[in-house]
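Have a look at the structure below, then the notes.
Complex shown without one protein chain; remaining protein chains in place.
Letters are used for the chains, namely A, B and C, taken in the order the chains are written, and counting of residues starts over at 1 for each.
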Amino acid sequence: MIGLEDIMTLDDLDFSIETLSKCRIPSPMTGVPFVSQKDHVLYHSNFRDIQPFLDARREPPHFEMAGPREKIYFDPSKLKCGIVTCGGLCPGQNDVIRGIVMSLFYHYGVKTVFGYRFGYEGLSYKYGHTPLELDPDVVDDIHKWGGTILGSSRGPQDVSEMVDTLERMNVGLLFTIGGDGTLKGAQAIAGEIARRGVNIGVVGIPKTIDNDISFVGKSFGFETAVSESRTAIYGAHTEALGARNGVGLVKLMGRCSGFIAAYASLANNDVNFCLVPEVPFSLEAFLEALQKRLDARGHAVIVVGEGAGQDLMKRPLEKDASGNIKLGDVGIFLKGQIKSYFDKIGGEVNLKYIDPSYIIRSVPANPSDSAFCLVLGHDAVHAGMTGRTNMLVGHWNYQFTHVPIPLAVSKRKQIDPHSRLWSNVLSSTGQPKDLQ
Amino acid sequence: MIGLEDIMTLDDLDFSIETLSKCRIPSPMTGVPFVSQKDHVLYHSNFRDIQPFLDARREPPHFEMAGPREKIYFDPSKLKCGIVTCGGLCPGQNDVIRGIVMSLFYHYGVKTVFGYRFGYEGLSYKYGHTPLELDPDVVDDIHKWGGTILGSSRGPQDVSEMVDTLERMNVGLLFTIGGDGTLKGAQAIAGEIARRGVNIGVVGIPKTIDNDISFVGKSFGFETAVSESRTAIYGAHTEALGARNGVGLVKLMGRCSGFIAAYASLANNDVNFCLVPEVPFSLEAFLEALQKRLDARGHAVIVVGEGAGQDLMKRPLEKDASGNIKLGDVGIFLKGQIKSYFDKIGGEVNLKYIDPSYIIRSVPANPSDSAFCLVLGHDAVHAGMTGRTNMLVGHWNYQFTHVPIPLAVSKRKQIDPHSRLWSNVLSSTGQPKDLQ
Amino acid sequence: MIGLEDIMTLDDLDFSIETLSKCRIPSPMTGVPFVSQKDHVLYHSNFRDIQPFLDARREPPHFEMAGPREKIYFDPSKLKCGIVTCGGLCPGQNDVIRGIVMSLFYHYGVKTVFGYRFGYEGLSYKYGHTPLELDPDVVDDIHKWGGTILGSSRGPQDVSEMVDTLERMNVGLLFTIGGDGTLKGAQAIAGEIARRGVNIGVVGIPKTIDNDISFVGKSFGFETAVSESRTAIYGAHTEALGARNGVGLVKLMGRCSGFIAAYASLANNDVNFCLVPEVPFSLEAFLEALQKRLDARGHAVIVVGEGAGQDLMKRPLEKDASGNIKLGDVGIFLKGQIKSYFDKIGGEVNLKYIDPSYIIRSVPANPSDSAFCLVLGHDAVHAGMTGRTNMLVGHWNYQFTHVPIPLAVSKRKQIDPHSRLWSNVLSSTGQPKDLQ
Partner (left out) sequence: MIGLEDIMTLDDLDFSIETLSKCRIPSPMTGVPFVSQKDHVLYHSNFRDIQPFLDARREPPHFEMAGPREKIYFDPSKLKCGIVTCGGLCPGQNDVIRGIVMSLFYHYGVKTVFGYRFGYEGLSYKYGHTPLELDPDVVDDIHKWGGTILGSSRGPQDVSEMVDTLERMNVGLLFTIGGDGTLKGAQAIAGEIARRGVNIGVVGIPKTIDNDISFVGKSFGFETAVSESRTAIYGAHTEALGARNGVGLVKLMGRCSGFIAAYASLANNDVNFCLVPEVPFSLEAFLEALQKRLDARGHAVIVVGEGAGQDLMKRPLEKDASGNIKLGDVGIFLKGQIKSYFDKIGGEVNLKYIDPSYIIRSVPANPSDSAFCLVLGHDAVHAGMTGRTNMLVGHWNYQFTHVPIPLAVSKRKQIDPHSRLWSNVLSSTGQPKDLQ
């Protein structure tokens, strides 16, 4: 198992060293400051965390910095590339596709880019999907649309078949835009490529609306998703104010990680309770706190991440095509529990439940995410052109970074209940620290 | 039962004649063109419908035109008014409240306006709600908020108690903002007032997000609700395009009348099927048409009004506090039926269900509705100041009108399947005319 | 000169009678209620205006109702059509183009539709623009964009050349989307066609963001433009509140007709002064009223239509390519006048000037306009297929109508200072009725 300490020794991982020595082609880019091998982004930003390394005279952990390099590995005039988008929709997918195509075409002069349809299905024989041929004209306006022009699908495909497709179509560089499962797929593809000893790079762009990929500070589309939750929370607050003992309940995405719910609670300070998967609560404590709030103020707004409170519902275990556990609907569950509780104690409650569901993930990227996705797409190309493989482009301390895929998929990023983030959520909602 | 022919004889109804002769106080408004007793808005706009009246030398049916009158009934310096909002939220409620307060204060010099809390509850003893005192400072910015600053509730209260409250607080004019049930309540209050022989006017402002009140061409908030559905339908379309055989299903409000669904389908021409309560369909015909669409185009978007297809679900009858029948969830029902159908025929379908629910009714009024509500509020005051009672302010052929409440509540407005509106929906979606 | 009375005798105008008798082909549309020759939309909606006609036993004035007819003139299998967009941008142009293409293709089976580039230039030889070939795939998503995919230009082109192009390309039906100048161009083209005795129809779709075309109650894009002004007025109000004696001044479009300014003032009730071209004012009266407002409330918001107050600026006369008089910048002018006035009287004023300019016309249509444009495009096709020519599709009393172009261009529609609209603006802003 790969852990935090491994990012200290990034340079020893195959993906960089092996190819770096082979980067002999001068980059066709001109007039840009190239990133050198000395540019690394520190993992820690708190001096306290770095002190032990200083004391021990050891290098503190750091990531390679992303960006254009002076020498590249692939000959752009001969290179063919592929792009694939997998998993659920996420704002900014089209921006990333566009950023990749524009950079390949204008920065490097790569002319052939295949857009594989419907996720990893598009790399498999049996579905018969024909790839789109992507160029600047095709992608010119796609960043103004939600979703992905390539389509998507869930679940793995036969790795050997997929590498066959890449070899057959003479693809030297594959960009995979997707989440945890997609990255594991990319890792498997890179492994099969290594076994075959062919020269194909695989570069991941982490897509997770839940912002739950480790060693990636911020993933694209997350901020847009948080922004979009504003309408739902506004509605919940308005409904709560519009009735005696009004309660507005909003369910937001977040299977294992409650970042959307947490940031949405900070961004919309009408929220009185924020429930996330990482911080367990008991029904008793929560319902009593809600009753107390209603007694004091006459209305309440609750935001719940979809993965929260799963332990409270007794349900059989089911999985979807991506292998994700099918969650119980905590929104419907809480709605029922709140109603029965107030029925039981003879109180009144006017509860309105809002589940914006796919609305918050199918919108176009907001301006901030658009800028983010553009540079992300460019940096994925810069990384790929140097022959880096089995890695993804992340973002850390305001810098774009290179992260080995095995590291990123080693565990899931979650809210630390002892972090400043959660502390800020508690300070902002005013909810009791402990709802157990 | 009161019907269409009654609006021809509006002038014979008690509400106007009786008080008109008593309007002896000159309006304090200056510099505005007053509406005269000769201004009436024609009911028909198609010459064909008016021809028979011409032939018979009879007056064609028409409404009183709303607006300020030269002479008024109430002495503004002594008048106290009340406002109450009932039923579900609707965009523009605060705009109407503000329009009423501003007009009472600035146009007529009325200084005392009570805002009764939480619907008809606020007029009843037993809830102990204290009314807000409304003036221009209090309402200055409220039109920028969704919901109602007064709060709302469902269901009737004791009529006698409510009239007691009005008498006790010396209120001469009550404005009720609400839907069918609220208008029936207003009618009952006006009846009790008549029985007691006191001088209190009751003026209704029809609030129905479903746009389903008869003899009212357009009700406030409706256009905002249609506008807000754009995000949900955009999401459904994006999701449908993002997967093989993608289906986006959106449920919109519309208990008995599918106007929101119909206009949303015209306003978002990605919709392929629009299902409304007024046009029955069979599951077989609908599912086959859906399959045909998927075979031809690979994706589909369906919009369903919440009251559609109720006959297809076998459910016991339940009612809410307003006496409305509790509807089955046609969205969840269709989602299940579509999935089983494609399972059965061995086809694939990737269905994403979006229910924006309260989101579309809790937003602030859009600019068009804001302008509409402002004039509506003013015209309600103009009507009330002349002593008109048991009537509401409607809108017909781009003009604001006076409509007797008994006429407006006599039946529910619905989409006529033979109308140009429904014909336009069919032409726009391309769905089969007959899904039975 | 053609005037109001002519619409009473619409049926005598060449454009309808001549072709109606020639409509022998059954419409391929099925399952829609056809409009009959008896369906006419009344010009008046106030009973008072119609009374004299009744008394005189004359038909009151009315328009033909738009919509699909049972019999058509052109054989869809042989028909080629053209579309051209002229003049300034307006929200909804792409919606109308799309509505026309979809209706031609799906309702009638017309397969060839040329999209002429850059206005009437595209119909002229000398520019060498190649027309786009339009079909459902090309126009599928264009309604989500502002502007026009065809491009536009100002000014007339040689009429004979343009008809040559139509003849050479075998176009039987031309749709012109544009304003006053464009409609006059369409009239000239129709005249030349008549002179040549060829069978080509010319159908106009009135495009005027200022809503200033006569006998057209509401033109597409107008409501969107009014909506978009909300951000600018919000900003002006916020800036005005944020400083001592803060004044927010917003200039909105409206060359000769102040409808945008008037409706924007109703839709954003923070406006304290609305100045429009139709209602002259003197600087003295306006500045004194402004000072009075500032003394009383400490801030003020002013909305001015671009054509207002032109008489107050002494400027030489210039014209643009469309022959429109170049207006002086009344916003900059007022800004200067207000500053000097307060300087002179020793008062303080913090004025912030906002000119949203092209922002409000380059946005996509809002949902309400989208629905409007869709049906408008369909109805233009329905009219054209019956052989109607030299006419446009208008909207009156909530119905789509046929209007002879000579009638529509006979004069410009303006705000009547004695109308309920202007009265409502005065009541809402609270500004003095007379600023002269």
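Observations on the model:
Convention: contacts are C-beta pairs under 8 Å (C-beta built on N, C-alpha and C of every residue); 3 or more make two chains touch, one makes a residue touch a chain.
Note that the coordinates shown come from a computational prediction; the quantities given were computed from them, not determined experimentally.
Shown as candidates are C:Ser153, C:Asn268, C:Ser368 or C:Asn390; the residue that touches the absent chain is C:Ser153. Note that of A:Leu54, A:Val198, A:Ala321 or A:Ile345, the residue touching the chain absent from this view is A:Leu54. Residue in contact with the omitted chain (choice from A:Asn199, A:Gln310, A:Ser410 or A:Ser428): A:Ser428. Across C:Val198, C:Leu241 or C:Ala285, the residue that sits in touch with the chain not pictured is C:Leu241. For chain A, the residues in touch with the chain missing from this view are 29-33, 35-36, 38-42, 44-48, 50, 54, 57, 59-60, 62, 65, 67-68, 98, 102-103, 106-107, 143, 217, 223, 226-227, 229-230, 263-264, 266-269, 366-368, 370-371, 374-375, 378, 397-399, 418-420, 423-424, 426-428, 430, 432-434. What chain C contributes to its contact with the hidden chain is residues 89, 118, 121, 145-148, 151-153, 231-232, 234-236, 238-239, 241-244, 352-359, 361-363.
Just so it is clear, only the chains that are shown with their structure count from here on.
Here the spacing of chain B and chain C, counted between their Cα centres, is 29 Å. Between the CA-based centres of chain A and chain B the separation comes to 43 Å, rounded to the whole angstrom.
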